[in-house]
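The complex is shown incomplete by one protein chain, all other protein chains being positioned as in the whole.
Should a chain be cited, it is by its letter among A and B, assigned in written order, with residues numbered from 1 in that chain.
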Amino acid sequence: MGLDLMTWVALLTVLLVLLSAVLVLVLDNFIGAVAASGVVSLGVAVLFVLLRAPDVAMTEAAVGAGLSGVVLALGLRRLGLWRLDDSELGAGRAAPRRPGGRGRA
Amino acid sequence: MRNIASLLFAAGLGFLLLVIAGQLGFGEPSMLIGGDILSAAPDEVGAANIVTAVLLGYRGIDTLGELSILFAAATAAGLVLAGGRGAAASHLSDAPAGFILRTGADLLFPLLLGVGFYIILHGHLTPGGGFQGGVILAAAFFVLVLARPAGGMSHTAIAVIEGLAGAGFIALGLWSLLADGDFLKPMLGKGVLGELLSAGTLPLLSLAVGLKVGAELAGLMTQLSEQPPPELTGQPLAGQSPEHTAGPETQD
Partner (left out) sequence: MAYLTFETILYAGAIGLIALGSLGLVLSRHLFRLVLALAIAEAGANLLLVLTGYRGGAVAPILGVHQPGTTMVDPIPQVLVLTAIVIGVGVQALAVSVLLKIYRAYGTLDLRVLREHLELDLAKAAGIRAPGSQEAPAGERPLPPPIPAVAKAAKESAP
């Protein structure tokens, strides 16, 4: 379309970053929100590489996606917000899914 | 009403930043200090990585300030969390991890240790340095705690390493103060550009920074992971965000 490769990569990465940032604020599941914040950090690390800043990219990738995600996830567990799916909420939900599928008689 | 005001605030903030950014002239930085540092750093400091040269050579005292901020944050978190470390139940609250994580952690630990020390010691030659390597060291030690939560980590050893590394950083600065008249000035000569033992005391400073950051973050994460989950403290589960509290109770 007339844009060179670096601009294309930058455009796609910025779109990914902004979409993940919106997901962080919108998702109900807190594990998903923490994962989306890790995606934001990784996208920003790629942008740092495009901006010719390798030290900063390494730090952002290690700290943002690694350490920050671990600290937030540890906090989630201790705060009681650790839910993998929505079927454990409330008392009125259907019975939990049985493992092994419904194919068996 | 509150949402509209917040949207207006965010839009106004964005507009303000756009106006400021539009006048900055992208692609031609003014480089008031950067140009001088780029031309003077190879001769004065002797490090190939100019960012590390600035971080530890020209602005070493800012790095000392950052280390003290990290120390304050880790100490404050330790103070805040100390009351919650339950009795004997806290170590057994998490079951030991499965076979894959345990074996993977045993295999990953020496690799992560090697990569971390490599990045720390080569900080003045290639992209890297004390902070990046310190984070990898913290991850290396925490992976062991994740695999075997009942094992725990000796908090005394972490505190001793952190204290000694921080004291070593300050001692190097004081030594250059007494010997040369400037606090945290790189000593020991420049060496040949590109060798491991070059740029004076910069590898030693990187090592001190890396050990301190690694020990601090590992201790912080271990303290967080030793807190008991809410089932053991008898607390109700924290609810979701209140926009959706009506969901599960009104369905089915």
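Please note the rule applied: a residue touches a chain if its C-beta (ideal position, glycine included) is under 8 Å from a C-beta of that chain, and two chains touch if they have at least 3 such contacts.
Worth saying up front: this structure is predicted, and the values here are computed from it rather than measured.
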Interface with the unshown chain - residue positions in chain A: 1-3, 6-7, 10-11, 13-14, 17-18, 21-22, 24-25, 30, 33-34, 37, 40-41, 44, 47-48, 51-56, 59-60, 63-64, 67-68, 71-72, 74-76, 78-81
Footprint left on chain B by the chain that the document does not show: 2-3, 6-7, 9-11, 13-14, 17-18, 21, 24, 26-29, 31, 33-34, 37-38, 42, 48-51, 54-55, 59, 62-63, 66, 69-70, 73-74, 76-77, 80-81, 83-84, 125-127, 129, 131, 135, 193-194, 213, 217, 220-221, 224, 227, 230, 233, 235-236, 238-243
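The rule is short, and it goes like this: only the chains that are shown with their structure count from here on.
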So in the complex, the part of chain A that touches chain B is made up of which residues? 28, 54-55, 57-59, 62-63, 66-67, 70-71, 74-75, 77-81, 86, 89-94
Note which residues of chain B are touching chain A in the complex, please. 49, 51-52, 119, 127-129, 131-132, 135-136, 138-139, 142, 217, 220-221, 224-225, 227-231, 235-238, 240-241, 244, 247-249, 251-252
